[in-house]
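Note that this complex is displayed minus one protein chain, with the remaining chains in position.
Showing subunit A:
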Amino acid sequence: MSYYFAIIGTQDNPLFEYEFGTSKQGGDGQSRFSDQARHLNQFILHSSLDIVEEVQWTSNQLYLKAIDKFFNNYISCFITGGNVKLLLLHQPLNPGGAGGGTTRNSTSIGANPTSPQTEEAIKNFFTEVYENYVKAIMSPFHKANMEIKSPVFRARVAAAGRKYL
């Protein structure tokens, strides 16, 4: 299971990006994207912004769940009050394995990207990142749509990824 996480500003500009792998079921926290997929990830993620803009007016929740799918890549979205989007691309290990997997696999996070367990885990991840994002914008030197470069913030996102995904 590999993840690509990005924060997109109100002008559709990336503010932060981070790539990691699962730490559950003995994962080592490293992503397993191929070199070609790594470049595609950014395209897939940004192309889902159109769908975000449709979905965001139908629900007043912050967490919009999985909104888009491109082959075996699923996009989950969390939108902040200030219309900044937190997007997570997740790629289950075995393509199409959600149906054919054993019962043990189907309940694990990631094997089935639309299961309630996965949704809940991603929600917890987003909530923790959102809290740290708000702390980042509380800095008096932070202006709207500014890139977040703080290494402390990066470490916090990595920790949230290890904890929940």
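Everything below uses one rule, namely that a contact is a pair of C-beta atoms (placed from the backbone, for glycine too) under 8 Å apart; a residue touches a chain by one contact, two chains touch by 3 or more; residues count from 1.
We take it that contacts and distances are computed from a predicted model.
Matching "Trafficking protein particle complex subunit", "Cytoplasmic tRNA 2-thiolation protein 2", "Vacuolar fusion protein MON1 homolog" or "Eukaryotic translation initiation factor 3 subunit I" against the UniProt entry of the left-out chain gives the name "Trafficking protein particle complex subunit".
Only one residue in the set A:Q30, A:S47 or A:Q61 touches the chain that does not appear here, and it is A:Q61.
In the complete complex, the hidden chain is touched by one of A:Q30, A:S47 or A:N83, namely A:N83. Interface with the hidden chain, as seen from subunit A, comprises residues 10, 56-57, 60-62, 79-83, 127, 130-139, 143-144, 150-153, 156.
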